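For subunit A:
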Amino acid sequence: MSEEILAPLSGKIVAINMEIGASVEEDDEAVIIEAMKMETPIYVPCDGTVKEIKVKVGDSVEEDDVIAVIE
Partner candidate 1 sequence: MMELFTRLFQTTGLFHLTPGMVIMWLIGLTLIYLAVKKEYEPLLLLPIGFGIILVNLPFAGLMTPEEGLLWKFYQYGIHWEIIPPVIFLGLGALTDFGPLIANPRLIFLGAGAQAGVYITFFVANAMGFDIREAATIGIIGGADGPTTIFLASKMAPQLLGVCAVAAYSYMALVPIIQPPVMKLMTTEAERKIRMKKSRKVKKLEKILFPLISTFVIILLVPASAPLISMFMLGNLFRESGVVERLNNAAQNELMNIVTIFLGVPVGATMNAENFLQPKVIFIFVLGLFAFIISTMTGVLLAKLINLFSKTKINPLLGAAGVSAVPMAARVVHKVGIEADKKNYLLMYAMGPNVAGVIGTVIAAGIFLTLLG
Partner candidate 2 sequence: MSNSITVFISGIVGVFFGMAFLYISMKTTALVIDRLEKGKEEKQS
């Protein structure tokens, strides 16, 4: 079963705190999005391993864009 991390708000990716293949736990920090001059950490929704990361640092994301896929 895989779950996608969706961007909860639009903004710019300023940091990515995970790697493809790494195992992650729920509530780990996945990425940090900067919006309204404030950095908002986005957390992993479930335990699993990172299958795919669809963004890179500096990208702008819109709300509901897929950031990463957890398996």
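One rule holds for everything that comes next: a contact is a pair of C-beta atoms (placed from the backbone, for glycine too) under 8 Å apart; a residue touches a chain by one contact, two chains touch by 3 or more; residues count from 1.
Candidate selection criterion: all candidates are chains of the complex that A comes from, given by their letters.
None of the values given here were measured: they were computed from a predicted structure.
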{"item": "In-complex contact partner of subunit A, selected from candidates 1 or 2", "value": "1"}
{"item": "Touching residues (chain side subunit A, partner candidate 1) in the complex", "value": "8-10, 27, 35-38, 40-43, 45, 63"}
